[in-house]
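The complex appears here without one of its protein chains, the remainder shown in place.
This part shows chain A:
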């Protein structure tokens, strides 16, 4: 019915071009007897009734790609991705920085100094290995446990603290969102939002947008992180479909850490994880050991290369384990044994695995380890102390950025109403008086504006 679209940048796979022929050509295919006349499939006809329930021909599960064993030794036949010492050290230092930061912020949440926090314990290799495989200007759409990507890209500790404390230096959300909802156009990291999986179809749109920007076409991809729980949302299905059907260079990275809050992955899906779904969408897919930073680096590099080359979605499932609680509002020992977590930490620690590899290459030593740990602890503590004393944005920011352009009358009126109430009760109602002191300008800018208006 339509002329096939001319997509200069897209190299269709053989499978797809043959699909295009079946939809675009009215003639009977040459091998009608073997392939039938199925309008929406190039499926071979068979007289044998056979059901199947695996994407692997032998019925096995999709294998997990690994480079390093649990003591940091390359597996036999494994191809260690090309990295030099400086690059390896940068990865390692960021892998250690992540839990250092997590420990401090987790603890200060426990002391009531920030309202909420989510750690990435156990997932350091998945996050840093993938971050290191990307171009620093690939557009990232994250779920919430991927602050390590920002650290890799040079997002400062001050910026992390500013967002978590919601002080006046917070550019991520001007104190409007909960902690860990980071964002930075400069670091090509779209602002995180709480609703799960909404970023997945958005990522396909970002991927398509990149093909429409001449300077980025064929050079950048959209990168979308999600957990295995989020992959149960309808938006996952939508995003996979869109990125594969409308050619959109979008790299999907599923962190399969075994739990969505309390729900184990066995209650999340009955199939072979998230990776088994990729081929159903016609998508290049790989499963990787998410605790092996070199495997993640190698797999994501190759996934990204295919994503750029094919200009369509590619799926990576990283198998890892959520060592920490889901968030500071969760006590995970209510649904899993403390011993199980301890065992995991000991048997398969992604940081230790990489450290042993680094040491075997002569790239790292016990002395350096001690120095690094001390330095990072000091840096993190210093950034927190500095941020802790800072005031919040001005109170008037509560009403900004709802709309761009002309401010609607109702927002104007409601701000004026609050100003009236502040004038009336601001000094006499203690909860407001105490709270006002925490804002830059103590709300005076609102009162002042209204007087001049």
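Basically, contacts are C-beta pairs under 8 Å (C-beta built on N, C-alpha and C of every residue); 3 or more make two chains touch, one makes a residue touch a chain; residues count from 1.
As a convention for this text, contacts and distances are computed from a predicted model.
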{"item": "Complex member absent from the view - protein name from UniProt, among \"tRNA (adenine(58)-N(1))-methyltransferase non-catalytic subunit TRM6\", \"3-methyl-2-oxobutanoate dehydrogenase (2-methylpropanoyl-transferring)\", \"Origin recognition complex subunit 5\" or \"Light-independent protochlorophyllide reductase subunit N\"", "value": "\"3-methyl-2-oxobutanoate dehydrogenase (2-methylpropanoyl-transferring)\""}
{"item": "Residue touching the undisplayed chain, where the options are A:67, A:180 or A:206", "value": "A:206"}
{"item": "Which residue of A:135, A:171 or A:372 touches the chain not shown here", "value": "A:171"}
{"item": "Contacting the left-out chain in the complete assembly, out of A:153, A:181, A:304 or A:322", "value": "A:181"}
{"item": "Contact residue for the chain not shown (choose from A:237, A:336 or A:377)", "value": "A:237"}
{"item": "Sole residue of A:198, A:232, A:391 or A:444 that reaches the chain not shown, by the stated touch rule", "value": "A:198"}
{"item": "In chain A, positions touching the absent partner", "value": "1-2, 5-7, 139, 141, 170-177, 181, 183-185, 190-191, 193, 195, 198, 200-210, 212-213, 222, 234-235, 237-239, 241-242, 245-246, 397, 400-406, 408-411"}
